[in-house]
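The structure appears below as structure tokens.
In this view, the complex is presented without one of its protein chains, the others remaining in place.
Chain lettering (A and B) follows the sequence in which the chains are written, and residue indices restart at 1 in each chain.
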Amino acid sequence: MMNSFTFTRRLLGAAAFAAGLAGLSAQAQTTIVVNGSGGGLAQVITKIYEEPFTKETGIKVRATAPVSLPKLKAMVESGNVEWDLTELGGDDLLQARANGWLMPVDWKVVDPDNKLPAIARLPDAMVTATFSTVIAYRTDKFPAGKAPKNWADFWNVKEFPGPRSLQNSPVGNLEFALLADGVPKDKLYPLDVERAFKKLDQIKPHVPTWWTTGAQHVQLLLDGEVVMTSVWNGRISPLRKEGKPVALAWGGGQLQLSYWGLPKGAKHPAEVFKYMSIRLDPAKGAEFVNQVPYPGFIPGLMERLDPQVAQDLPTYPANVEAQFQFDPGWWAERRAALTERWNAWLLQ
Amino acid sequence: MSRKVARTILLLAPGLILIGFLFLFPLFGVLKLSLFNPGFTTASFEKLVASPVALLVMERTFILALTVTVLSVVTGYPIAYYLATSSPRWRTILVYLILLPFWTSILIRTYTWMVVLGREGLVNSVLQWTGLIDGPTQLLFTGLAVHLAMVQILMPIVIITCYSTMIEIDEGLIRAARTLGATPGQAFAKVFLPLSLPGVATGAAMCFILSLGFYITPALLGGRRNVMLSNLIDFEVHQTLNWSFASVLALVLLAATLVALGLFRLVAPRRRDQG
Partner (left out) sequence: MRMSPARLALTVYFVIGVIFLIFPLIMLVPLSFGESQFLQFPPQKLSWKWYAEFFNDDSWLRATLLSLRVGIGATIISLVVGTLAAVALVRGQFVGRGLLMSLMVAPLILPTVILALALYILFLRWRWVDNALALTAAHAVIALPYVILVVSTALKGFDITIERAARILGAGPVRAFVSVTLPYLMPSLFAGGLLAFFASFDELIVTMFVSGGLETLPVRIWNDLKLRLDPTVAAVACMLIVVSVAGMGLAEYFRQRNLRRYHNS
């Protein structure tokens, strides 16, 4: 790995040198503002992506946080756009797209050799990472052999007793309910909403709280407030390393994507496209995934990883097999109405 | 323009600027957002009437505020009475004891209930230790938790307002009633209670108005049913991004507060000017 890394760096260095000569005078002062989720992730990104990028191109990168749709909305609507690039979750992308808050990506610059698979190349966004919403459970409550494996087990409160938690959102939960009710994962869409809510009725009394934030579910699990919950896969690996009694079940996991998009009216699109292209470097990608288990669709990434790390990733072949492919398109027009119905259902 | 008028204006100017720019103007923005999107429209108000969620949340908010107020008044009144009738030597210390929790932030007082009511929390461990229950029972994220915490947070206000009215009551009146043959109970019911009612009304009104706007406690302690208007507004702002609907909900909350305030002014006897 070291070898390939040095090699790539040298290669990039040469390329950057050429690019630097060409664009030195024009770009010396440019700073692009990249908005992300902040925290530990931001530090990793700064070290792996931003600093080398600045060194190579002379374009400075200023990182801001957090990802906030209200801010994006206000920026685009007022024409006062601060961000040049922002991270977006699947939900965020749908809303941003529906409201026309994004500008198209120039793929001729970002990925001229068509290296990315089609799933990662959208007209207005690029997939930067994948993550999965899966089941996490307490191993001290459910030892090996008696552990829940999929959503049918999650719904089975007799064999797997104890309070549970799910996200406070219809997105994903409707799919989980249908999977629990026996719908095969390739026949999920279009979702049978009535059937899903009927199935959700069964689990409702066993869910004392519906989580809203990324790390809340983990803590509910650690605090013993619930014995199993839906979680984002990346939050569990570090806990297992610390020896906490938690584990994941990939069965019926919701494979999701997170994106990079340019706010409409962003001021430095040319520089941003250049920055986006470094996300295609598999060596940097491997370095990133070794620290944060959210891989993108970079060709040649898996091969560079330690198998131990790879098997905890949502894009690991066996895990891909167990999960279903989430369809944001189905949700696009229905999300608002279903959220309203979801809230009404929760209040009952 | 006389110098005195000029001086008054000068003194008021900073306050008017602060309140104008960061209070009135933003509130006006909320009003505008609820009616213009970007052209004039009543769509958000129509949505309010048609939305089962909003109607249910409004109803729940109102009922919760009312319940908490009644509970706080009923449980707080005897405490205020005890304070008012205790010896002056003890009184100051006892009053400070009641004020003690009042001086800590609502966030922290809510947090303490999370600690007490959690599945691995104090109440559950004591109940299990004594063998009253076998496994942990769900206390956190329930309506019970919200009620307990809100009453604990708001009761000191009721106690203090009742108490300050009660200590003004002339003891001679009670004694007079007693010499005229009233039992202690009758003297209390016929003389003391009616005289203490203005304090009760003030305390109840404050309690109700503050309850209407509660956000932190239901968010941290409540379950899926315990959503109040404030929480719904937050949801519309940050999750659905429907700011014009959020503004309509905010106006509803504002109107409810003003109506409660107006009713209280109407019903409550005009208080003597303090000073």
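Keep in mind that, in the parts below, contacts are C-beta pairs under 8 Å (C-beta built on N, C-alpha and C of every residue); 3 or more make two chains touch, one makes a residue touch a chain.
A quick note: this is a predicted structure, and the numbers were derived from the prediction, not measured.
**Q** Which residue from B:48, B:64, B:200 or B:233 sits in contact with the chain not drawn here?
**A** In the complete complex, the chain left out is touched by residue B:233.
**Q** Could you tell me which of B:67, B:137, B:239 or B:257 touches the chain that is not displayed?
**A** B:257
**Q** In the whole complex, what residues of chain B lie against the chain that is missing from view?
**A** Residues of chain B in touch with the missing chain: 4-5, 7-8, 11-12, 14-15, 18-19, 22-27, 29-30, 33, 75-76, 78-79, 81-83, 94, 96-109, 111-116, 118, 120-122, 125-126, 129, 152, 155-156, 184, 209, 212-213, 215-216, 220, 229-230, 233-234, 237, 243, 246-247, 250, 253-254, 257, 261, 274-275.
**Q** Hey, which chain A residues sit against the chain that's not shown?
**A** Chain A touches the missing chain through residues 38, 64-66, 68, 70-71, 73-74, 78, 80, 82, 212-213, 215-216, 218-219, 222-223.
Keep this in mind: only the chains that are shown with their structure count from here on.
**Q** Return the distance between the CA-based centres of chain A and chain B, expressed in whole Å.
**A** Roughly 41 Å separates the two chain centres.
**Q** Write out the stretch or stretches of chain B touching chain A in their complex.
**A** Per the touch definition, chain B meets chain A at residues 51-53, 56-57, 60, 118-120, 136, 138, 140-142, 223-225, 227, 235, 237-241.
**Q** Flag every residue of chain A that touches chain B in the complex, lowest number first.
**A** Against chain B, the touching part of chain A is residues 69-70, 73, 95, 163, 168, 204, 207-210, 223-225, 336, 339-340, 343-344, 346-347.
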